[in-house]
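One protein chain omitted, others in place.
Right, subunit A next:
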Amino acid sequence: MIDARIDDITEADLDSGTSVPLEIRSPLAEFWRRLLRQRVALVAGLLILVVIVAAVAAPWIAPFDPAEPDYENVLAGPSALHWAGTDAYGRDIFSRIIWGARISISVGFLSVALGGVLGVTLGLVSGYFGGWVDNLVMRLCDVMLAFPGILLAIAVVALLGPGVANVIYAVAVFSIPIYARVVRGSTLAVKQTLYVQAARSIGVKGLKLVLRHILPGTLPGIIVTTSLRMGTAILVAAGLSFLGLGAQPPSPEWGAMLADGRSYLGVADHLTFFPGLAIFLIVLAFNLLGDGLRDALDQKLRP
């Protein structure tokens, strides 16, 4: 009855304990494997990458100077020379969109970074301390979330005055409660994990406990939120500029370009179509990437 191979029981393999049937991957490898399955998100990510590269390399790749008027050639439609046509001053719209990407991407990035840092801090404090601190922070977040984001941003710009820098602050402000909520939730969950209890039991506490053990556990939520907020931030920043509260003409900001082109709707639709398309695509891409990241990072959706 005995298997022919009275085999191979070495001290080492008995020591190895369990031979795990399905290879346990590292969390990072598992994340990559799952992200690579999110085709749509990968395409979105690629588009974002292209836009970022274009924004950085704008001086070298933009075919025309974005501010150089050409009165011979105003309101010209798309052509081989001017891919997206020219505006009322004869400026090349395609070049202006490339330059505009610099503004949109940096406004999005800076405002989300600012809002993220503040929101994550508030979320960690709220979740870690709990009690009245938690109540206070969360009720403040409720108040901020009660206003639509764009209204809040308009209010901030109204206080600080128009301009790109103030748009960054304005957009950052309404990202704060979103981050705070997301991070508070995962902080509460991570706080309950055995490894945080184990760290507490050996005497790790305070800032060390939060930065070393709790914050890394909340990163998945932060990453997803960041991608989704980037889309929203760019949209709102463009909206503020459209309303004349953000970047001022002749700056090639996408929202400002929309506002400029508005007078020529029906006459020269490409003035609004191409900046609108740029806004639409980049916002969509950030949202799709965010969705893909969420699916790849979410333990509960494991296939």
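Criterion: a contact is a pair of C-beta atoms (placed from the backbone, for glycine too) under 8 Å apart; a residue touches a chain by one contact, two chains touch by 3 or more; residues count from 1.
Heads up, the rule we're going with is that contacts and distances are computed from a predicted model.
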> According to its UniProt entry, is the unseen chain "Glutathione import ATP-binding protein GsiA", "Cell shape-determining protein MreC", "Ferritin-like domain-containing protein" or "Amino acid/amide ABC transporter membrane protein 1, HAAT family"?
Replying inline: "Glutathione import ATP-binding protein GsiA"
>> With the missing chain put back, one of A:P59, A:G77, A:P148 or A:P216 would touch it. Which one?
In response: A:P216
> Quick one: which of A:R139, A:R200 or A:R262 touches the chain that's been left out?
Replying inline: A:R200
> Residues of subunit A in contact with the chain that isn't shown?
Replying inline: 1-3, 6, 9, 14-27, 193-195, 197-204, 208, 212-213, 216-217
